[in-house]
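Read the structure below first, then the notes.
Yeah, one chain of the complex is gone here, protein chain that is, but the others are all in their spots.
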Amino acid sequence: MKSSLHIPGLIGNINLVIDPLSAFFILIISIMSVLGIVYSIGYIKPYLNKNKSIFSHYLFLIILIISMLLVTVVQNALAFLIVWELMSLSSFFLVIFESEKKEVLSAGINYLITMHVSVLFLIAGFIMLSSTSGSYDFASFEGHVTNIPFILLFIGFGIKAGFVPFHTWLPKAHPAAPSHVSGLMSGIMIKTGIYGILRTLSWIPNPSKDIAYFVLAISVISALFGVLYAIAQHDLKKLLAYHSIENIGIIGMGIGIGMLGLAYDNDLIAILGFSGGILHILNHAIFKQLLFFAAGAVYNKTHTRNIEKLGGLVKSMPATSALFLTGSVAITGLPPLNGFISEFLIYLGLLNGLSIKNSSILIVFVISIAALALVGTMAMLCFTKAYGVVFLGVPRGQKAALVKNDVTKIMLIPMAVLASLTFIIGLFPQYVVKLLMIPVSVFVNTETFIMMDPYITILRTVSLSGLGFIMLFGLIYGLRTLMLRNKRVYNHNTWGCGYHAINNRMQYTASSYADLFLSFFKPFFSVNYGDIFEYYLINPVLKFNKKVIECFYWIQSGNTQQYILYGLIFLIFAIIYTVGTK
Amino acid sequence: MISTLILLFGLINLVMSITGRIKGLITLLSIQGFILFLIIIFSHDISLDLNFLFLIFETLVIKTIVIPSLLKIILFENNIFRETEPYIPNFYSLVISSIMLFTGIILMPFYLGVSISTILISLFFITTKKKLLTNVIGFAMLENGIFLFSLSVAEEMPVIVNMGILLDVFIAIFILGLLVKKINTVFNDSNTCALCNLKDCGCDD
Amino acid sequence: MTDAMSIIQDYFVIDSVNILFLLILAVIFTGVTIYNSSFIKTLDLNNNDRIKYSIATVLFVLSMLGTILSNHLGLSWVFIEATTLASAYLIYFQKTKNSLEAAWKYVFICSIGISLAFVGIILLLTGAEGINSLFYNDLYSHADMIDPFWLKLSFVFILTGFGTKIGLAPVHTWLPDAHSEAPSPISALLSAILLNSAFLVLLRYHKLMNLSGLSDFANTLLLVMGILSVFVTAVFVFNINNYKRMLAYSSIENMGIAAIGLAIGGIGTYVAMFQLFGHSLIKAAFFLTAGNVLNLYGTKKISKISGIIKKDKLTGWLWVLCFVGISGLPPSPLFFSKFLLLKELFARDQIIFAIVFLVLLVIILYGIGKVVIKMSFGEPPESDIEVKIHKTMYVPQLVFLIVAATVGIYIPDFFLNLLNNAVIGCR
Partner (left out) sequence: MLEFVLMIVLLFLFPFLFVGIINRTKAFWGGRQGASIFQPLYDFIKLFKKGEVISSTTSFIFNIAPSVTFTSIIFAGLLVPLINQKSFLSFEGDFILFAYILALGKFFSLISAMDTGSSFEGMGASREAGFSTLVEPAFFITIASIAALSGNYSFQSLFLIFNNTGELGILIILLSVLVIFMMILVEGCRVPVDDPNTHLELTMIHEVMVLDNSGPDLALINYGSAMKMVIFSALIANMLHPAVFLLIPIIIGTLESTVARFRFSRLFEFIFLMCSVSLVVLALTMIALYENPVGLIK
């Protein structure tokens, strides 16, 4: 679908095109936005009487959604930048909803500046492209994308998406925003960065091997880094934010594999990689939004995000707890939920890549397989921690103990919809993957789609095994219940190994749960499990910048004489220059 | 004759750069104005056209009499007679000013050399002296230098522009004088050091 | 009588370049006047002072009008100097110690600067023997007759002189003081019209340099001044404590960008025009809103202000919107000027320069953004004084911003023609 809009002046023709790729993103954005808005109705209630401008909040929410939709259809570099900035700006206002908190404001500023840096990279990339193609129209960029503009655009979009080391805004902005906004941001807004990368790729008929390896490497690092840091977090939303980095890394791995497939002329790998990556976009949107919503529900009831103060919520908030569990299983990539399917496709792409007779591919792909497996197990560690500490056991603090009932239906329904989506995609992947071929067709020749047929069959098997698993579980659980039916089942205190005065402070805490694992990864953290990139890369740059700037404070000393001296010096130098260039 | 006058004009700059008494500075300024008048008399045919009359008026009335007396009024109202210790010792001011003057003369003899070096010397004068009134005198000195410079091309300046310039300079000195007076009453100090409140040092005061 | 008329017609013209500036002046002055009508009531003045204020404002605007309309280099000079003198009283209007200091610095530095510009004019005449006229048109048509050495030397002085008025570093030093101490509507006039008017003279002189084939020389100097201006802004907005000074520095930055645009040439001239136009509208709105903020809080210290939105919703949002506009986030027209400037820099392979420029822009955005966000959001400090702001103190800013945003998204054909003609007129 294509329509064109002419705006007089600098922009020129703006083509609005809905191609399969845009359509895919529009679908995700629409579904997630609707759910987000429904959820927000319940979430925002406690703020209604707090002298908060709800109207402007919703205004910016609508602007954000519209601009995200526009980002996916606008096919003109200048117009794209405009809607892109509009998106960043409106989301910035959403982030600082609770602006009376200092850390929210500073996170907001950090976010705004980082987004601006991203736009500058995009501007640089688009300028390079448009100067070789001679037009701002996206269609004209095809074939003009060489390595440097690609990397510029990748960094620009990568900042939005949250690839390491451009991720530092993400763990700050997500916790600061209200939960429905974090859900939208993490679920779909950072995906617009992925959209940008995919859109850029659509202009490259055959990506070079260098950039393909670059994308794969940075994605693997992002995935590992994101999950490692997530384990160290005790702020529920920060934990989820780091998981977004991890999942962006997984998506990037899919894309990188697809690019390598194209680079090595192996369409099967390309199809598997791209379909895995693109499916993971959808999957991550679903379960991350689900998790953020559930985290928001917890926050709504307990007013704390510190998981060390939570616990035992499964009794007071059973529905939220079950939904969070679904999300956790899905994000860990376990069957039979949706996260497994996309990771499975990526694994298949990697495995098939081994058939390319090339030693570097072998090493890179095997390491990637191991990395993906490591990411999966680490995610498991992280989410058993999160779920176990937040919902299970006994409350660790007053706030969690005082929760009486679950959140309202209007908050639960969107979560339930999302949870059912994770099941649908996980249990019937063959249909989803067939549909997925439509956006993949943007990158890969459609004639080679026939190569996917065996994999559809495999997915059907996976689907059947998922269903079989559930049935088998039902059988075994039924058997167990049957066995227990006429037996005596006692309720008793937890077995304290002989110690009888067990209290809630003797539970295993989140930090002790993660400590064993983290203690082996100390070198990857800065002080107190802080972000190493921020500590060793960004902070020194900022400090240096500040120092350099402080060196120039003498300029505006307030002394008139000194001011005139500047003019004199400038004049003398200029005269010398004049005489010199005679 | 003209060359002598111009040299004299330049030498007065040097004297000014080491003069501590403000009254003396004002007198020197007035003498400079008078030298400018003489230069005009000697370099132009005496006629009655508007431009020439205007130049005579400007040098003889404004530069020699009005501006110095204006400055003197301010001087007496404020009771400041001496320049305090400048940023650079007078000796070095003299050395630097001399170097400027002689380089100017060597490079571009007379009219141009002296006038441009006057401009630079006066800027230097402003940057080294601390009293506000001395700064205004430096500004007047700058204007004298510029005037000397413009004499070389005086014919080309239309009267309307000349009048505008005259008015501007005059009002500028007038307003500066007023401000000096005001500053003296408000700050109780006529040193420029008092005027350093507006600055940016990055600190939150 | 007809003689006088013809003189006026000789000396004052409207051509394709200055019509744009005239338009800006008209729009801004109208807005500021509307704002003034309520603003003056907040000052608690006697009748006499009000009259003085009004007369001085009108004189100031008239002198700027003269600068814009003047067709003669000497006359432009006269009017520029007149703007200094006319606005000195306005800057001192608040009659505080600081405003006195600011006025002194303003008059003194600008007068010296303008004197240097006059030296430049004389140098031009020295080099242009035989032209015997300072009308721009005469200069343009005889551009090849001017001795290049004198022309270059004259440009150095003109640039330093008018650069002082424009606020280009390193001779920008009066600007933060004067802008911050003047009453807000006057700051708006200073920033939105005065700087432009001085820039117009520079534009006209730059054309002369182009015509005599010395544009490379002129551009180098302009580029140095432009980048220095952006640099100075970056240094000082990074950790600033007075929001009006911050706005003043931002003006320096924007003028610097316009200078860079002019220096780059090509589409850069376009950038300069667009930049001047956008900056005028947005900065005027920003300064007027700063007036509202000052009214609400009674302090210029950033550390004492927070939660403007809570205290006065409209002022708060205006404050934020002005920030969005000035930092060049779309749909601000400044976005386009920066974009096109970068494009031109890339096209000319000035990659390192472009990177430095971008880094400085980010620092500036950080500095301003931090302050504006801190001021706008959060909880306002406790205070028992309820200040009511009249609606005429919102309308002008809103109109300015709407006009700017409209131009940022959609440029009407007539305005595009205006811009194109102005750019052609500058070459």
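Note that the chains are named A, B and C in the order they appear, and that numbering of residues resets to 1 at the start of each chain.
Rule of thumb we're sticking to: a residue touches a chain if its C-beta (ideal position, glycine included) is under 8 Å from a C-beta of that chain, and two chains touch if they have at least 3 such contacts.
In this text, all values refer to a predicted model and were calculated from it rather than measured experimentally.
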Chains still shown that are in contact with the chain withheld from the display: A
Touch with the omitted chain, as defined above, among A:S275, A:Q289, A:T332 or A:T578: A:T332
Absent-chain contact - pick from A:L216, A:L310, A:L381 or A:L418: A:L381
Which of A:I54, A:I502 or A:I538 contacts the chain that the document leaves out: A:I502
Residue touching the undisplayed chain, where the options are A:S465, A:S526 or A:T581: A:S465
Among A:Y111, A:Y347 or A:F443, the residue in touch with the chain that has been omitted: A:Y347
Touch list for chain A against the chain that is not drawn: 311-312, 314-315, 321, 325, 328-329, 332-335, 340, 343-344, 347-348, 350-352, 354-355, 357, 359, 362-363, 365-367, 369-374, 376-378, 380-381, 383-385, 387-389, 392-394, 454-455, 457-458, 461-462, 465, 468-469, 472-473, 476-477, 480, 483-484, 487-497, 502, 504, 506-508, 512-517, 520
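In this text, only the chains that are shown with their structure count from here on.
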Chains linked by the largest number of contacting C-beta pairs: A-C
Interface hub residues of chain A, defined as touching at least two other chains: 549, 553, 556, 560, 564, 567, 571
Of all residues in chain B, the ones touching two or more other chains: 123, 126, 135, 195, 197-198, 200, 202
Of chain B, residues touching chain C in the complex: 112, 116, 119, 123, 126, 132, 135, 139, 142-143, 146, 149-150, 152-153, 155-158, 160-161, 164-165, 167-168, 171-172, 175-176, 179, 182-183, 186-187, 195, 197-198, 200, 202-205
Complex contact set, residues of chain C against chain A: 104-105, 108-109, 112-113, 116, 149, 152-153, 156-157, 159-160, 164, 170-171, 173-174, 176, 217, 220-221, 232, 234-236, 238-239, 307, 309-310, 313, 317, 324, 327, 329-331, 335-336, 339-340, 342-343, 346-347, 354, 358, 361-363, 365-366, 369-370, 373-374, 377-379, 409-413, 416
Contacting residues of chain A [partner chain B, same complex]: 549-550, 553, 556-562, 564-565, 567-568, 571-572
